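Note that this complex is displayed minus one protein chain, with the remaining chains in position.
Let's turn to chain A:
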Amino acid sequence: MAAKASDSGGSGEILPITPSLSETTSGVTAASQSTQPPSSTSDVDAVCVPSYSRWFSWTGIDDCEVRSLPEFFNSKSSSKNPKFYMYLRNSIIKQYRDDHPRKISFTDVRRTLVSDVVSIRRVFDFLEYWGLINHSSSSSAKPLKWDEKSAGDASSEPPTTVKETAKRICNGCKSICSVACFVCDKYELTLCARCYVRGNYRVGINSTEFKRVELSEESKKVWSEKETLQLMEAVMHYGDDWKKVATHVTGRTEKDCVSQFVKLPFGEQFVKESDSEDSLEAFDQIKGSADLESGGSDKEGSSPNKRMRLTPLADASNPIMAQAAFLSALAGTKVAEAAARAAVTALSDVDYEAEKNASGDPNRQEANGGEITNSKRAWADAKSLIQKEEQEVEGAIKEIVEVEMKKIRDRIVHFEKLDLEMERSRKQLEDMKNLLFTDQLNIFFHTRKARKSEDRVDVQT
């Protein structure tokens, strides 16, 4: 009847997990269904863990765990320590995996863990968020944070309320405009169809001031050719004034127009004039902006059209950068590059006089002595230093080359001398040979003469 401590049943299973879990692991299988015999890890279902949870390990604690659940790691309480956290975490995951693929609920877990329930809940939520529990590969990849307000299942999408940004509310009756609405930009009014027809607007406004704006869903996404053409025309005429552009383009809000314009491929450049004119103007503008910080303002007046066309792109707070950005976009990359280089050299020439470079810059211009900021001066300093160094290097190379040439020349001279010597000695040799030959000849003749005279003498006697 009374089972002594040594004789308790069924704890013989040894599962390959850290020893602190032994009571929960064997317990789980017994608790879940009393009729099923306890089966150790015989299930071959692979438990999939999402890739962003690769850091998980049974025996270690990762940084993200420390960050998300600091209560266990700040040593404020002796019992809420990392070991306790690991006990909770490993028990929960083991319990889930034993019953995989059935999803495990918080209550299942908290009934089996010896701890206060809120700590368990936090660890449970953390593990569920990271997909280490209740993760099904079919569900969406992004983990969803448990939202206390949404009473729905954690794995389902939170109910998204799609807010129509372009919803128009009628100024007259404060209701949402549905099919079509009428817009008066002059006084910034939006009226639903009903109010317009009824004349529900202010006294001073004429009904002709209103423009009809269609609100059907389809026109929202896709821009038709006609609309695009209208957009381009409007931009050409009105430039920066997006309100006017929006009125010109029927059925599109300002935002839509702007976003569509930005999306247009600028390789096409519908509204550009000839390239060269642009580039020169662009260059002048850049030079002008290099001269004066805020002096660019008087340049602004010169080509408002071009500037305004591209302000959506260059939304930098720095006005000069904005200008440079749009001009470079306008003029094309090569021209902009050349112009920029020229501007750079022009800048460096402003305070430093002509001894600097003649190094092939095509458009050398005198800059009017304007103010240059410190940064520009420092930058020009650096530039001139670089150029000096380059020149020095070049000079050094020249000298080296000359020295080498001289060496070679000397050697050539030397060889020539030697050659001459050789010639001379050869000639001498030849002369000597000749002399020898003549001597030999002489001797021969003499001997012949002598013999002949001997013969004559012999004959006479």
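Convention: contacts are C-beta pairs under 8 Å (C-beta built on N, C-alpha and C of every residue); 3 or more make two chains touch, one makes a residue touch a chain; residues count from 1.
We adopt the following convention: contacts and distances are computed from a predicted model.
Per its UniProt entry, the chain excluded from the display bears the name "Chromatin structure-remodeling complex protein BSH", taken from "Cell cycle control protein", "Ribosome biogenesis regulatory protein", "Fibroblast growth factor (acidic) intracellular binding protein a" or "Chromatin structure-remodeling complex protein BSH". Considering the full assembly, A:80 is the residue among A:80, A:135 or A:383 that touches the omitted chain.
Within the whole complex, the absent chain has one touching residue among A:74, A:107, A:440 or A:453, and that is A:107.
Within the whole complex, the absent chain has one touching residue among A:115, A:228 or A:253, and that is A:115.
Contact between chain A and the unshown chain involves residues 1-3, 5, 8-11, 22-24, 26-28, 30-31, 34, 77-80, 87, 91, 95, 105-108, 110-119, 121, 148, 151.
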